[in-house]
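Every protein chain of the complex appears in place save one, which is left out.
The letters A, B and C name the chains in turn, as written, and every chain counts its residues from 1.
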Amino acid sequence: MPINLFPVRVFWEDTDAGGIVYHANYLKFMERARSDLLCQLNFDQNSERTREDGVLFVVASLDIAYRTAAVLGDNLTVHTRVEKIRRASIIFEQNVMRGNELITAGHVRIGVINAVSMQPTAIPDELYNKLQTLSQD
Amino acid sequence: MPINLFPVRVFWEDTDAGGIVYHANYLKFMERARSDLLCQLNFDQNSERTREDGVLFVVASLDIAYRTAAVLGDNLTVHTRVEKIRRASIIFEQNVMRGNELITAGHVRIGVINAVSMQPTAIPDELYNKLQTLSQD
Amino acid sequence: MPINLFPVRVFWEDTDAGGIVYHANYLKFMERARSDLLCQLNFDQNSERTREDGVLFVVASLDIAYRTAAVLGDNLTVHTRVEKIRRASIIFEQNVMRGNELITAGHVRIGVINAVSMQPTAIPDELYNKLQTLSQD
Partner (left out) sequence: MPINLFPVRVFWEDTDAGGIVYHANYLKFMERARSDLLCQLNFDQNSERTREDGVLFVVASLDIAYRTAAVLGDNLTVHTRVEKIRRASIIFEQNVMRGNELITAGHVRIGVINAVSMQPTAIPDELYNKLQTLSQD
């Protein structure tokens, strides 16, 4: 079950001369959804990024399949699900939908690093527990 | 008085290594607001762009002053006002605000062209009248 | 062996508030390299995109692993190799390098569609033969 539904409207900036959404921009839509999820869990990425004990979430790897094209003015929804959660990484499944129609299907592995040392570190306990709970519902 | 208030949240994609919103991205925020305005006036830019009698709105010129910087996670609002409307062009005043604080102040002159010939043309009557009415309120 | 080496310098627009290149932007770097390859094979994507018998190259799927981060001012090179070529699709292997250091490693499957009907079609013979020859060197 999705733990976050994030709405995205397609603007001119998102499209290319092919008349459709430029392929790299779906990654932006998916990132907005992950940030929205963290925001809803009261995790403040902007204060984390400069604190000595703050953590950053970085994309370690991803795959994405483009099923059909979105166009200018489309109202899309990013469906985000936790596929797997470990102490220092999370795999999200993220599908971009137009109503019931699948536009792109992706998986994103996120690593967690310390904001200052840039070295891998564990997900803060409170956030880890919230994500665990959410993903088991 | 603003005829459109458009909310924008600042995501990672909007920022740069200076830790603030990349200057060109405010133009995207302002464009989203203009598209939202057209959408609310039932003007469908995506169907227009391929119809023989369709019209496109193109940016003819703009100026923008950067007063202070927005950062990751900020919730901004684009305030859009019609400054002047003519038969084939519109000047919008668009301010990006964080609450009551002015982030950027801009003016954007929009020209109207035929979607196929790319030649200047008049704003469709219905839209012209709606914008006239709105801007006099 | 790479059939295309494409230089990319990292500008402010490419970075985010984490101080590194925003993950989605590597897809842009890889796309530039594929376009450069087509350009060098005298394939004019802009004239193709509006001709009735023209073809478009669209991304069908991709995966990418982020090994280390590029930063502002870095001079990168995209190494592009043909991994597999079929009548209507191509798989490219594309690595973004900083000198000898691997920054990202990716695979991109490209489908070919007719520019007007948007239906799958074969790669034009001349281009197919050139890519075949190149990829066997």
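Quick note on the criterion: a contact is a pair of C-beta atoms (placed from the backbone, for glycine too) under 8 Å apart; a residue touches a chain by one contact, two chains touch by 3 or more.
Owing to the predicted nature of the structure, the values given are computational and were not obtained by experimental measurement.
Interchain touches from the omitted chain, evaluated on the whole complex, reach A, B, C. Screening C:E13, C:E101 or C:E126 against the full complex identifies C:E13 as the residue touching the chain left out.
Of the candidate positions A:E13, A:D63 or A:E93, contact with the unshown chain belongs to A:E13. Of the candidate positions B:I3, B:A17, B:A33 or B:L131, contact with the unshown chain belongs to B:A17. Contact residues of chain A toward the unshown chain are 12-13, 15-20, 22, 24, 71-72. The missing chain lies against chain C, touching residues 9, 11-13, 19, 28, 31-32, 35, 39, 44-46, 49-50, 71-73. On the side of chain B, touch with the chain left out of the figure occurs at residues 17-18, 23-25, 27-28, 31, 46, 49, 56, 58-66, 69, 118.
What we mean here is this: only the chains that are shown with their structure count from here on.
In this assembly, the chain whose C-alpha centre lies farthest from chain C is B. At the centre of the protein atoms shown, by the Cα-centroid criterion, sits A.
Between chain A and chain C, the centres computed from C-alpha atoms are 24 Å apart. Distance between chain B and chain C, defined via averaged C-alpha coordinates, is recorded as 33 Å. For chain A, residues touching at least two other chains, in rising order: 28, 31, 46, 49.
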